[in-house]
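The structure under discussion is supplied below as structure tokens; questions concerning it will follow.
Every protein chain except one is present and positioned as in the full complex.
Entry: subunit A
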Amino acid sequence: MIKQFSSAVSAVESHDEKEGLWHVYGSVCVERLPIISAELTDLEKDFQQVLLDIENENSMLSDHELRHLADIRLAEMRKREDYEETETDAVRITAVEDEDKWQQELKTISPASRLTEADKADDQKSINRKLDQKLIFVVNQKLGDDKAWILPQVLREQNENLRQTAERALRDACGINFKATFLGNAPCGFYKYKYPEAVRDETGVEGGKVFFFKAFTKGGQVEKQLNILDYLWISKDEMPQYLKPKYFKEIDKFLLDF
């Protein structure tokens, strides 16, 4: 902690005589947007079915249905004794036959599974999990002598605006190959915490003020950097397991889960 402070003493901001000195941090909340649509709830499924039924009841017969009816009429005609087969009727393909053919064709197409390998192995370090939800990048980072699960954050340096600080926080956590789109220059959240008393007495700095920036993933691989201990891609409902309640409460305000 001392090391971190000494390297960035210039970043100490004093803005109020009463409040004392504070460190300013830039932090980034990287979200992986959902890739597949969410599973429908029971109510949604029921309602969808009813809408389809009503739609079908009010509809008129389609070309395919007309064709099927014509097929049935032809089959009845064939039963009659005075029926004479025409050339076009002899080679006629029925609607049902076509349907079977289409079904066969459909079987040859296999879409990718909605559950990935990472889902099955419950690999929280993988970005390819929980495809139907937003995933958020959290790191286990050293804070002084403590360590905690937080959104990646770094101290602001002189001549740097906060957006640049947040971008640096991302680079410092996952390397330069990982790309993200930052959503604007304005912070989306704020969190303030006090340092332990010993540190406060020693450095004269009251605590840290963290400004969060939002970003969406754009591709690239996460390469764990040395200044973080661990990282996870977790959804919002998994966060309380890792994050401190007070911290989560602040983050929760700007995490939109829809």
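Going forward, a residue touches a chain if its C-beta (ideal position, glycine included) is under 8 Å from a C-beta of that chain, and two chains touch if they have at least 3 such contacts; residues count from 1.
To be clear about the criterion, contacts and distances are computed from a predicted model.
Novice: Looking at UniProt, which of "Rap guanine nucleotide exchange factor 4", "Signal peptidase complex subunit 2", "DNA 5'-3' helicase" or "Large ribosomal subunit protein mL40" names the chain we cannot see?
Specialist: Missing chain, per its UniProt entry: "Large ribosomal subunit protein mL40".
Novice: Out of A:L183, A:A198 or A:L229, which residue would touch the omitted chain in the full complex?
Specialist: Residue touching the chain left out of view: A:L183.
Novice: Among A:D89, A:D132 or A:D237, which residue is in contact with the omitted chain in the full complex?
Specialist: Considering all chains, including the one not shown, the answer is A:D132.
Novice: Please give every residue of subunit A in contact with the chain that is not shown.
Specialist: On the subunit A side, contact with the omitted chain comes from 13, 15-16, 22, 24, 33-38, 43, 46-47, 50, 54, 57-61, 66, 111-114, 116, 131-132, 161-163, 181-190, 192, 209, 211-212, 216, 250, 253-254, 256-258.
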